[in-house]
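With one protein chain held back, the other chains of the complex are shown just where they sit.
Residue numbering begins at 1 within each chain, and the chains themselves are lettered A, B and C in the order written.
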Amino acid sequence: MQPTTPQQACFEAGIKFGSLYHQFAGTPVSPDSSGSLETAIEEAIENQPFCESVDVDILDDELAAELAERSADYTELTGRFMEVELRVDHEGSLVVASMSMEGDYPRMRIDRIEA
Amino acid sequence: MQPTTPQQACFEAGIKFGSLYHQFAGTPVSPDSSGSLETAIEEAIENQPFCESVDVDILDDELAAELAERSADYTELTGRFMEVELRVDHEGSLVVASMSMEGDYPRMRIDRIEA
Amino acid sequence: MQPTTPQQACFEAGIKFGSLYHQFAGTPVSPDSSGSLETAIEEAIENQPFCESVDVDILDDELAAELAERSADYTELTGRFMEVELRVDHEGSLVVASMSMEGDYPRMRIDRIEA
Partner (left out) sequence: MQPTTPQQACFEAGIKFGSLYHQFAGTPVSPDSSGSLETAIEEAIENQPFCESVDVDILDDELAAELAERSADYTELTGRFMEVELRVDHEGSLVVASMSMEGDYPRMRIDRIEA
C-alpha cells in the first residue's frame, strides 16, 4: 500500500527525532552551555521539511548531578540529559511527538495525531 | 488520536533514517573504505528496535567522480554518495523505506506498507 | 621522546578542531539559524580541557549562494560554510589555530605558538 498523509507525517516526525539525536549526541555540554545548545538544536531541526516547531529542554539538574560524580566539568549530551517535543505538519496532518527517558532508554513516541 | 500500529511503524522507519544520516554524514570516505563503512552503517542501525534490515550502497562511481575534481583523495559522506533501503517491522506492520537523490536533495520516502 | 608542553598544546588544539568539525558537520543550517549554531559550537567546544576560546563564523554569504542554487531552503554544515579560530592554553603554552578553505579543502592550521 501507498502511505497515507498521516503515515507520512509520522515518518517525517521520526526523521526529525533520529536526526536530532544522532547529530547532537556526544556534544560537550555543561550547565553553562546548555542554553545555547538548546536553541541551536531547535533552530537546526526546524530547518527540516514539515517541521513546525522543536522544543528542547536540556536537564540542568541531571547534568549537575552527573558532574558532581565526575572528574571533568562537562559531559557528553545523551538522552538522559534532554527532553524534546516536536510538531510536524505534513499536508494538514499534524503529529506531536516527544522524547524522554523510560527507565534507562530514551523513548521517542507519538503523542497524538490530528489528521 | 492515538497512533495506529502502521503509523508507529512509519515513525520508527523515520527514526532509523534520521539516525543513519546524521550519525554518519561527515565520515571521511573513499572508494577504498566505502565497503567497510556500508557494513558498519547497516549493522549499527539494525541494532535499533523494530529494524529488520538495512541495506546501504555507497556509490563508488559518484565518489570517484567527486574525487577526480578535488585535491584530496577522500571526501565526506553525504546523501549524494549513498542509497539506502530499510525495513521496519512494528508489531506486524512492515514498512519498506528508501533514500536516494531527488535532484539535489536526499529524499527519504516510504516505498510501501504492509499492515 | 616524551612530548613537550608546546607539543601537547598542539595536540590539544588538534583535538578541538577534529571534535568541532565532526560533531557539527551535517547539521541542518540556514542563514536564519546560523547565529544560534555559531554560539552553540563555540560554547560546546570551550567546555573541553585547555580551550580558552573558540570563534566560529558561519559564512552567510556562502550559505545564501548555495541555497540560491538548491531546491531546499537549508543545507548541511560543512567546511565551506564556516571559518574558525581557537586558542588553547596548555600549562602556559598558547596555541592559536584556525580553519578556513584552501581551494576545496577545509584546512586546519596552527597560526602561532607562544611557548
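Criterion: contacts are C-beta pairs under 8 Å (C-beta built on N, C-alpha and C of every residue); 3 or more make two chains touch, one makes a residue touch a chain.
This is a predicted model, so every value here is computed, not measured.
Chemist: Could you list, sorted by label, every displayed chain in contact with the chain left out?
Modeler: A, B, C
Chemist: For the full complex, which residue in A:D32, A:E62, A:E76 or A:D89 touches the chain that was left out?
Modeler: Looking across A:D32, A:E62, A:E76 or A:D89, the contact with the absent chain belongs to A:E76.
Chemist: Write down which of B:T5, B:T39 or B:S53 is the residue touching the left-out chain.
Modeler: Considering the complete complex, B:T39 is the one touching the chain left out.
Chemist: Could you list which residues of chain C touch the chain missing from the display?
Modeler: Where chain C meets the chain not shown: residues 1-3, 6-8, 10-23, 95, 97, 108, 110, 112-115.
Chemist: Just checking the interface: what residues of chain B touch the absent partner chain?
Modeler: Counting over the whole complex, chain B touches the hidden chain at residues 19, 23, 26-30, 32-33, 36-37, 39-49, 72-74.
Chemist: Identify the residues of chain A touching the omitted chain, counting contacts across the whole complex.
Modeler: 21-22, 25-26, 69-72, 76, 78, 103-105
Here, only the chains that are shown with their structure count from here on.
Chemist: Check the residue numbers that chain B and chain C use where they touch, and answer same if over half are used by both copies, otherwise different.
Modeler: Mostly the same residues.
Chemist: Using CA atom averages as chain centres, what separation in Å is found between chain A and chain C?
Modeler: Chain centroid spacing, chain A to chain C, equals 24 Å.
Chemist: Which whole number of Å gives the spacing of the CA centres of chain A and chain B?
Modeler: 20
Chemist: Measuring centre to centre with CA averages, how many angstrom lie between chain B and chain C?
Modeler: Averaging C-alpha atoms per chain gives centres 27 Å apart.
Chemist: Check each residue of chain B and list the ones that touch at least two other chains.
Modeler: In chain B, the residues touching two or more other chains are 21-22.
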